[in-house]
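Here is chain A:
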Amino acid sequence: MVSEKRTALIVAETTRGGNLAPITLELISCGHGISKNMGGDVAIAILAEEIGKAPEDAIAYGADRVFLAMSPILGVYKADAFLQALSPIIEQISPEAILMGQTDMGRDLAPRLAARLSTGLIPDCVDIKFEPASGSFRMTRPVFGYKALADFTSELKPQVVTLKSRTWKPLVPDRSRNGEIIEIDVSMNASQFKTRFVKRVKEDDTQMSLEDAEAIICGGRGLGDASGFSILDELAKALGGAVGASRPPCDAGWASASRQIGLTGKVVSPKLYIAVGLSGSSQHMAGCRDSKIIVAVNKDPEANIFSEAHYGVVGDYRKVIPHFINRIKQIKEK
Partner candidate 1 sequence: MALARHIYQMFESVVGLENISDDPAVIISYMYQPFGRTHGVWSEIAPEAVLLPGCAEEIAAIARICNRYNIVFKAMSTGWGIHNLPGVEGAIVLDMRRMNKIIEIDEKNMFAVVEPYVSCIQLQVEAMKKGLNCHIIGAGSNTSVLASATSVVGYGPDGLSMGFSGRNVLGVEWVLPTGDILKLGSTGGQSGWFCGDGPGPSMRGIMRGWEGAWGGLGVFTKCAVKLFHWPGPAKIEMKSHPPNYVIKEPLKYFHASLFSFPDLEKLNEAAYRLSESEVGYFISRLSPAFVGMQMAVGQNYVNMWNSGMLKAMLGYSFLFVILANSEREFDYQKEVLNQILKETGGQASPIAETPEMQAETATEVIKVAAVTRSCFRGATGFNTSFGAMDTIDLAFAQLKAGAELKNKYIKKGVIVDDGGDNSATLIFEQGHLAYTEVLILYDLHDKESSDGALEYLKESNQNCIDKFLGPPIFQLSQVGTGKHGLFSPKCHDYDKWQKKIKTAFDPNNTGDPTAYTSPED
Partner candidate 2 sequence: MLLELSDYKDDMRRCIRCSICKWPPLAQVKSLRFSNACPSVAKYNFHPYSGGGKLALGLALLEGKLTEATDEMLNILFRCTACGACDSSCKYNAEIEVLWSIYSIRAHVVGAGYQLDEHAIITDSLRREDNPLSFPKSERGKWAEGLDVKDLSKGGRAEIIYHAGCLSCYDPESAAVARDTVKLLVKAGLDVGIRGAQESCCGSSAFQLGFQGEFIKFAESNIDDWNAAGAKTVVTSCACGFGIMKSVYPLLGKEMKFEVKHISEVLADIIKDGRLELRKNLSAQVTYHDPCNLGRKSEQYVPWKGEAKKLLGQFIVREPEKIIHRGWNGIYDPPRNIINSVPGVILKEMERIREYSFCCGAGSGVKQTMNDFALWTARERIEEAKSTGARTIITACPWCKKNFKDAIAELEEKVEVYDVVELAKQAI
């Protein structure tokens, strides 16, 4: 049964216990927007070992059709297994677009999927519009280390896209929505795959990962020495965020290299990014330029960071930050 309706297919990401990961809600919200001006609907493929409230949540957050593929092998993400599970779903829907997150899974799976479907892929997309005239999509993504943006279109269908996290706001859940849940039988066994998952090790358990943190406090050369980072840790706790560093502190050994934010480090776009004692070089800004709100604390009014920040305080961070923390604590208690 090949549906004539134009459908946007979401590939869901689930957490342990079978619930939807935050990125999936953002994907559904984006898919909902597209399907509206496409005059179509939103389908979602949930591939997992065990299913909690995922299908109901998916419908509540805007999905119309939920395709469930259950298998112990799908408990842990593995490209070959996910590709095999997805192909019958895609065949059945022949969607206009397939949306994934620009996440560990999306970055790995999307290129393989697009290659198999011989179709186009736009990774790390920050904007996607359906153009009724041409019947194809116009997508925008950052390139050249966030120094530029590029718009693409493509005639090929389905258009595979991975979306940058925290770009779309999830819809307000509406438990009264109704949607169809379709079970897909998946028969696969481990021996047929050439790769094998061994284990997953959680690092940095003390701190939240930089990619997920809502707020990031980043320290630079201006901290002067390693002791500066203890002040930033305190601020991070007060805001429930994580601490990062630009390259100089990592080179000087004040912070671990895994905490480095920048072109050759991690790329983040939290809601709030507080840059303390860092000049804002091009390599560093490439890692945080797309944060929603950037606050800069630096003693040099001419520092480049002030040309990229929304709010700024010119002064010595050792005097500014402690009082900033106290005030936050007072506000939080109220």
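Convention: a residue touches a chain if its C-beta (ideal position, glycine included) is under 8 Å from a C-beta of that chain, and two chains touch if they have at least 3 such contacts; residues count from 1.
Picked so that all candidates are chains of the complex that A comes from, given by their letters.
Worth saying up front: this structure is predicted, and the values here are computed from it rather than measured.
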Result, touching chain for chain A in the complex among 1 or 2: 2
So, in the complex, the side of chain A touching candidate 2 is made of residues 221-222, 224-225, 248, 251-253, 279, 281, 299-300, 302-304, 316
